[in-house]
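Excerpt of the complex: some chains, original placement.
Letters A, B and C mark the chains in the order given here, with residues in each chain numbered from 1 onward.
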Amino acid sequence: MRRPRPGAGSRVMRCGVVSFPGSLDDADTVHALTDVLGFEGVPLWHKDRDLHGVDWILLPGGFSYGDYLRSGALARFAPVMDTVIEFARSGGLVMGLCNGFQVLCEAGLLPGALVRNRSMMFVCDAVHLRVERNDTPFTGACEPGERLVLPIKHGEGCYVADDATLRRIEENGQVVVRYVDANGETTDAANPNGSLNNIAGVVNDAGNVFGMMPHAEHACEGLSGLRDGAKFFRSVDSWLKNGGRA
Amino acid sequence: MSYEPVDEQTALAHGLTKEEFAELCRGIGRVPNLVELGIASVMWSEHCSYKSSRAVLRDLPTEGPQVLQGPGENAGAVAIGDGLAAVFKIESHNHPSYIEPYQGAATGVGGIMRDVFTMGARPIANMNSLRFGSFDHPRTRYLVSGVVAGIGGYGNCVGVPTVGGEIYFDRGYNGNILVNAFTLGIVREDGIFRAEASGVGNPVLYVGSKTGRDGIHGASLLASSEFDDETEEKRPTVQVGDPFTEKLLIEACLELMEKDAIVAIQDMGAAGLTSSSVEMADRGQVGIRIDLDRVPKREARITPYEIMLSESQERMLIVARAGSEHVVQEVFQKWDLDAAVIGEVTDDRMLRVLAEGEEVVAMPIDPLANGAPVYERHFAPPAKLADQQRLSLGDVPPPGDYDRTLKQLLGSPNIASRRWVYQQYDQFVGGNTMVRPGSDAAVVRVKGTNKALAMSVDCNSRYCQLDPYVGAMTAVVESARNVVCAGAEPIGVTDCLNFGNPEKPEIMWQFREAIKGIRDACGALGLPVVSGNVSFYNETDGRAIPPTPTIAMVGLIEDVRHQCTQWFENDGDLVVLLGRTREELGGTEYLATIHGIEKGTPPWMDLAVEKAVQRVCLRAIREDLLVSAHDVSEGGLAVALAECCISGPGKPLGAEIDLEASIRPDAWLFGESQSRILVSLRSKQLTRLRELAADNEVPLSVLGTVRGSRLRAGRLIDADVQELRDLWSNALGDLMEGH
Amino acid sequence: MQAKVYVTPKAGVLDPAGKATERALHSLGFVGVHDVRLGRYITMEIDGDPADVTARVDDMCRQLLANGVIEDYRFELAESSEQ
């Protein structure tokens, strides 16, 4: 994983937020980053290959290119994605939320894929999550096993992978968050979309690319009573400022 | 395609009457050709011309100091301070949704959003009002799942949250469902755009999707006539929505509006290119010339007639400043959308349409836009009304088991939690949602200010069936009460008036009574109607739907810190009722569900009392006296209490309630007396609340306390709240799965 | 038996998914591609003899698998040996 220069210190961290045509949560994400979380949110246009010197990158939610063929399938080919992929491969931190997660899977930066919810219906709700690991750049501010409440809103959030991949990511501890019930149990009833092993979010092998279906950016200000999302961003902030340590 | 004058037979086939055709020929000074007839027939359709309703609608109050734009434009606009305005409107898409529920509902949402961003406003919230037949009708589940998925499929994909709505089931809608869609947007007061063409020589641009054969004659044949066996044949190519293109269109239009390049803009809704060009020219008292060869087309062989009448979605017509065409084109290119100059503004007050170099249409604008006859239709109360209103309570046995009755109600289609529906809608996108669906009104903050807007949509059509005057009044005040319960001051109304065939006297009577009701209620509450929509001909095989004048209310919260939700929050809080409970059971959900009776007169309405109750509640919220506030509506006090216990996001809370026994217990528990609000508060706030109530002469009764995990009311009800919640939350989903 | 069901958007009906896919193919450099239409392909195993299965699959298509207002369908049956 690429270590940021030590002593990035108290500088305001800059987060690039990619806008594809059909991205929806991009402006909300920039707002949360800039006005609530103490980052500078930097909009990145899909046709622009330049990352404008950002410290890390976020792929927001939405329906990029309408998500008509398969969610995330078309966005992967946007010019900006070449640079994002390069950034990720050289160890830069990349986080994908909802559609961003789908794009990262389609781009091969994360294992598995996201398909239609088993109910065949779009689902919007506030759900309980369990943080499986807090030694990632994205969850350092959480306790291990901590329970969070975050909103989800997606029609294609069912996480699938072939058996070998599933076994591998479980053994490697790449599953970062799972859907649980109010008691922290991974029950079937608590699984909003049919994801294998109640998986809500995963990291790549190297640990620098993270995707999840829940919308951390919509749970930072306490609107609708939700504020746990801020923890993911605070984790990234500390990780970057501590020179690559949680 | 011939450009010969048409005969009368062709005119009749286009839905015009003989007299109307004669009037049309007189108006344009000759007999029209087929393209011209097509254009005139849609402009003169009920849907576009309001020929049956116009005279009656004049009664509605539409003015007020806060009103920046009343009815007549694409949407209404109300000032909310800080130099901003709320722009909103509701519109029906009933017939298309019955034919193809997913696409019909989806394109309904798309259309209403275009009405709002056309005004320069960024859409920030959607709501919808839905009516379906009963669950024992074979098509109901199919229609419900299609419509709800379509609303979600479109709204979710354009990034506008759906934050509220209503859905009811009644066999009166078996053959004719209602899908009404509402959008609210925000705009700078000085950034409002209107659809008024001006500047002779200014270019007319077509932007958005290409034109196909979609929905030809949607407005005239589908929205302006009844369903019958022949509907299948009249069926136009169904319109398919493309929300992705709509999202790009929103961004492109709003970006363009910042650039001082355009004079007027209108979406191509019903009757597409025809109504947008004619209406824009008419408002600006100018003429317009368009060249169909330059219109972006999806299909090669599409005739001038079809192009003019197509209802392809996601298209707008723009009048730009001469010389700034390239600005428009640059912006649309950025968003990968078509933008083509297709004509110009002229000074001859004519609509001229060219195709392959030939002028195929040359008609004066004025008769097209304003020449349709205004009908004063006959009206008379329905013959069976007196019988329907007769209800003798002596014949209604009180229930033996009140616990069971409450549970039956909580699990019934019209009272059960609407979660199954709104779970399919993105409620968060936009990042402003403060109160999601599930409370009396949704609340959405206004970014960059300290304010928020609350909104609700309401109509009890059973009340309207039994007394359209009282029913419509109740729709207005209930909607206002919902918004007040969230801590907002109501600031404006938009209405969607869904009725049967206006050529029948009893339908016209219902319509007139409903308008009077809306007029009186709005008058009493000081509320302007700033936009709306009339949908007639909601009939199948001669049977009309129950009259359904749906009201959407928008309210302003001046300070986001003072707002309220409907659920109890703390053990030990007092439960207090504002308002008076009378012995009234007519038209209630209790009578219908438990006793199978849909008779009587709807609950009594005293507008002065209503106003006082709302004033007390709003003051109390602003003084931070209340923990929760919930409007008492369908299912009465017992259901409202249960909802306060179980509808919150946390663990359900119990309550202990004393029974006030001066009236029949079932009327006390399940009656739907109006002008009542159920609140909870810390006991130390009671004195001040009493003062407020006394000052306003509002009856106040302390009913009991929030406590434990059971809902107890006197000796009649004693139920575990978790059990009530499970029952209430799952009922609609279970019904949809056919359990 | 095995049934293969093909569901396609009706001619003339807008197919936004096909349109978006076509645009994506062009931007990937696949020129000379047009009229891209996106449909569904459903396979299933069904117990019964051919005549009976034909009638049932047709029913399934009309009731659930295709939306007759905007979509066409056709299907093929085969012995399910490959299974």
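The criterion applied here is as follows: a residue touches a chain if its C-beta (ideal position, glycine included) is under 8 Å from a C-beta of that chain, and two chains touch if they have at least 3 such contacts.
Note that this is a predicted model, so its numbers are computed, not measured.
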{"item": "Complete complex composition as a label formula, though a single copy of each is shown", "value": "A x1, B x1, C x2"}
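The criterion applied here is as follows: only the chains that are shown with their structure count from here on.
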{"item": "Touch-based graph of the chains, sorted into line, ring, star, complete or other", "value": "complete"}
{"item": "Rounded Å distance, chain B centre to chain C centre (Cα mean)", "value": "37"}
{"item": "Interface hub residues of chain B, defined as touching at least two other chains", "value": "242, 244-245, 336"}
{"item": "Where chain A touches two or more other chains, by residue", "value": "65-66, 68"}
{"item": "Complex interface listing, chain C residues touching chain A", "value": "16-17, 20-21, 24, 27-28, 38"}
{"item": "Residue ranges of chain C touching chain B (in the complex, touch as defined)", "value": "12-16, 19-20, 23, 67, 69-70"}
{"item": "Of all residues in chain B, those that touch chain C in their complex", "value": "99-100, 102-103, 209, 212-214, 237-242, 244-245, 298-299, 312-313, 336"}
